[in-house]
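Moving on, here comes chain A:
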Amino acid sequence: MFELNDPLIPVIGEVTDIRIDTPDIKTFRVVTPDGKKAFAHRPGQCAMLSMPGVGEAMFSITSSPTNTEYMEFSIKKCGCVTEWLHSMEVGQQITIRGPYGKPFPVDDEFVGKNLLFIAGGVGLAPLRSVINYCRHYRDRYGKIDIVYGSRSKDDLLDYNEIISEWANDAGVNVHLTIDREQEGWDGHVGFVPNYVKELGFDTDKIAVLCGPPIMIKFTLNGLYELGFDKTQIYTTLELRMKCGIGKCGRCNVGSKYVCKDGPVFRFDQLDELPDEY
Partner candidate 1 sequence: MSMKNIENNNETYRPLIVAFCCNWCSYAGADLAGNNRLAYPADVKIIRVPCSCRVNPTFILRAFQRGADGVIICGCHPGDCHYTSGNYYTRRRMSLMFSMLDYLGIERERTRVEWVSAAEGAKFAATMNDFCETVAKLGKNKRLEDLRCKQ
Partner candidate 2 sequence: MQRIGVFVCHCGTNIAGTVDVAAVSESLGKEQGVVFSTHYQYMCSQAGQDIIKNAIAEYKLTGIVVCSCSPRMHETTFRKTAAAAGINPYMVEIANIREQCSWVHKDTISGTEKAIILGKAAVAKVNLNAPLTPGETPVTKRALVIGGGIAGIQTALDIADAGFPVDIVEKKPTIGGKMAQLDKTFPTLDCAACILTPKMVDVAQNDKIRIFSYSEVTSVKGFVGNFDVTIKRKARYVKEDVCTGCGACTEKCPQKKVPNEFNLGMDNRRAIYIPFAQAVPKVATIDPDYCMMLKTGKCGVCSKVCTAGAIDYKAKDEYVEEKYGAIVVATGFNPISMDKFDEFAYSQSKDVITSLEFERLTNAAGPTQGKLLRPSDGEHPHTIVFVQCVGSRCDSCSEKGKEYCSKICCMYTAKHAMLTRDKYPDTDVYVFYIDVRTPGKNFDEFYRRAVEEYGVHYIKGMVGKVSPEGKKLMVQASDLIAGKQLHIEADLVVLAAAIEPDKSARPLATMLTASMDTNDFFTEAHPKLRPVESPTAGVFLSGACQGPKDIPETVSQAGAAAAKVIGLLCKDKLTGNPCVAHSDEMMCNGCSTCEKVCPYGAITYVDKEFRMPDRTTRVRRVAQVNEAVCQGCGCCTVACPSGAMDLKGFAGKQIMAEVDAICR
């Protein structure tokens, strides 16, 4: 009866590349020991990474599903598992299981729509997957706007990719901002929510939000002011998870399990949930 793997039993992943993105964010490239992508996923989905003896934690898969060679995870140092991951060297094996959660509706609701991605800090990590997916299938979607802000230039994730690839794509507008003036930065300065309002987007699009709670709160207000409706705005949640399959009870909010029914939610769906996320 055990020919099938239990969902809790992971596979081995090997770290083949480590990129230092910001002082506290690193991006890890992970493949199976025989060099393949561990499993297929959809944009916005997550995976459980673990180092035996240290712990297991859920991370969103940063790389696009269209990348069939490997997966990438952009991880911010903030706890014991992430601290350990940050101390890894290339060649280190870890365990990986997934994919978990519901993806962004890139193949239904998003199709044919203009898209607005708003991210703050490490919040870009889960959006990177969907942005690159949409860039890959560019003709399926309308205009793409990306607003991304961070504390400083050094804290901007994937800066090179944004500048050299995203910004050059046709129909993709990238709006970068940092919180405070900085030498060598001639772009916009200011917080993301204000910048969104300044930019003043039309409501003919779907917005996807990801970032620290305070940013989400104010950006959301800004979008409402611009006339956006809750049904047009998506986000992705972060909660403590253990099993990833909606059984252990940890990420239960109302009748939903974030690991299974999320992490991607539309704001009108979130409104139905008790305020415990």
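Selection rule: all candidates are chains of the complex that A comes from, given by their letters.
For the reader, a short list of remarks on this structure follows.
Going forward, a residue touches a chain if its C-beta (ideal position, glycine included) is under 8 Å from a C-beta of that chain, and two chains touch if they have at least 3 such contacts; residues count from 1.
Since the structure is predicted, the reported quantities are computational estimates derived from the model, not experimental observations.
For chain A, the touching candidate in this complex is 2, chosen from 1 or 2.
Only residues 84, 87-89 of chain A touch candidate 2 when the two sit together in their complex.
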